[in-house]
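This is the structure, below, for whatever I ask next.
A single protein chain has been omitted from the complex, and every remaining protein chain is retained in its original position.
Up next is chain A:
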């Protein structure tokens, strides 16, 4: 039950305009995904409608950040006009990635978050996986296989091949693996080798839980992709007799 409720409780639809107060003044974050018309309407409502009184007062510095939205010159002028129409607003910053936004989110790790790519399955000899962002491999990277990423590399399995993080020069990139025994690791332009482990292998391995026709089962991580390919074991879903391990239903 509990699981289901979590799944169903979707977050409230976001207001297209978020206002944050900072020491320097006000930061307006304009949603980058909604339709421009909605954004414009919400902004004018906020600044000239009923709630306009909230913003009355002494002069205040304002930063406006419209994220990755591609604004036509007319749209930009119209939006900027709404801010300029208020006498006590001094627009200090206007742009897609303002210093104000960076200051707001700067402390959070998510500020660095780039695109992520999740590769499900083994990266085998001769295969080269590249992604312009962070890469997560759910499976092993075998000797002779290579993973390259503009950002970080996380291997949920054994890293035995080559991993190159920060391939465009990001020296803060990291490489992580459940079993760390790479042929070679490279971060930006630095090459490293894992310490020689005298032929000893780690006895630990990652496991994952999944549902079968008989209930829940646990298997080694490298079989996850294979099992996923074969499709779920249950056609009639959980809740059949014997499915004891806390699924919602």
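Rule of thumb we're sticking to: a contact is a pair of C-beta atoms (placed from the backbone, for glycine too) under 8 Å apart; a residue touches a chain by one contact, two chains touch by 3 or more; residues count from 1.
Throughout what follows, contacts and distances are computed from a predicted model.
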item	value
Listed names "Hsp70 family protein", "Alpha-beta hydrolase superfamily lysophospholipase", "Septum site-determining protein MinD" or "DNA-directed DNA polymerase", matching UniProt entry of the absent chain	"Septum site-determining protein MinD"
Full-complex contact with the absent chain, from A:67, A:96 or A:144	A:144
Contacts of chain A with the absent chain, listed as residue ranges	121-122, 124-127, 139-140, 142-145, 158, 160, 199, 201, 220, 222-223, 226, 229
